[in-house]
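Moving on to chain A:
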Amino acid sequence: MKDVIVRAEKISKIYKLPGEQIAAVKDIDLDIYAGDFISIMGPSGSGKTTLLDLIGCLTSATGGRLTVMGRDVSGAGESCLVKVRRQFLGFVFQDFLLIPSLTVVENVLLSLYFSRQHQDKKRAINVLNLVGLGQRLNHLPAQLSGGEKQRVAIARAIITNPKLLLADEPTGNLDSRASQEVFDLFKQLNEKEGLAVVVVTHNPELGNQAGRVIKLKDGRLAA
Partner candidate 1 sequence: MNAITIGFKNLTRKKIRTTLTVAGIALAVAVLVSLLGFDAGYQKSLSGDIDKLGYHLLVTAKGCPYEAATLILKGGGGLRYMEENIFKRIASDPRVDKITPQLMNSVYNQEGAGGKGAFAMYVGIEHSYLELKPWLKFRWGGWFSGSAADEVIMGYEAAEVEQRKPGDKVFVPGVSKVLTVKGVLKRSGTQDDGVIFLPLATAQNIFELPGKLTGVGVKLKDIGQIADFEESLYNEPGIQVVSLAEVRGTILNLVASARAMAGSVALIAIFVALIGVTNTILVSVFERTREIGVMKALGASSFDVFKIVWSETVIVCALGGLAGVILAISGSGLTAKVIRGMLPYAPQGELVLIKGEFVWMALLAAIVVGLIAGTYPAWRASRMKPVEAIRAGE
Partner candidate 2 sequence: MKTIRLSFSFIFSVVSLFFCAAAVYAAVGCQLNDPDRDVKKIFPESTGYKSDFVSIKEIGGGGLYQKIEAALGDKFDPVYEAMDVPYSFYKVLKGRETIGYVHGVNQKGVFGGMQLIISTDLAGKIINFYYQKMSSPEAAKFMDKDFTGKFNGLALTDFLKGNIGISDPSKESGEDFRYTLRGVKKNLILLHELELKDNVLGSVKK
């Protein structure tokens, strides 16, 4: 029986705006197990990113129940959510969002600093070698290609040994070759390192390479 990393029970996210309410995510049930490779797909506005934000504890659900590694984080405040993110989760974003003034290795060490782990430079170099960037340690992000930047972001996300890697449109700004390289890396991390990966994408060619595909429509799970 595989460990449950994230269990979402009828979680919802409703945004209250003047004069209206927008339900970005409605009553979604979802279990993510250790070793899963899941892609979340759907048209624009279907709630993919919001669902990822909820799973990733970047925001709180307005309805339902969410547990991460057995901890109930429903309605938790930011100070609680940040601890959960630190301990169990890693993030990769479409725009890479590396710190421009830090080198490749410094961007990776930053992750260790925030998660209160020892800033072991050798460990950072090993991870960068794993993602194929051992030759770029002292480069600044501006000196890297899009694909290379994304691999730094992945290294930054996995160096803290998270249980779950969450990637929001990680190939959105990459060409097809680089996109496939990134997906291959996800697969490698999933198969060889046992890391659970959840990827939001609207590219079916890539999304269908995942072990499980979840489709959303209008904030709900599609049939």
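On how the list was made: all candidates are chains of the complex that A comes from, given by their letters.
Quick notes on this one:
In the analysis below, a residue touches a chain if its C-beta (ideal position, glycine included) is under 8 Å from a C-beta of that chain, and two chains touch if they have at least 3 such contacts; residues count from 1.
No experiment lies behind these values; they were computed from the predicted model shown.
Every candidate listed (1 or 2) is part of this complex; the one in touch with chain A, counting any copy, is 1. Within the complex formed with candidate 1, the chain A residues making contact are 49, 53, 56, 58-59, 78-79, 82, 85-86, 91, 93, 95, 97, 99-102, 106, 109-116, 119, 156, 160.
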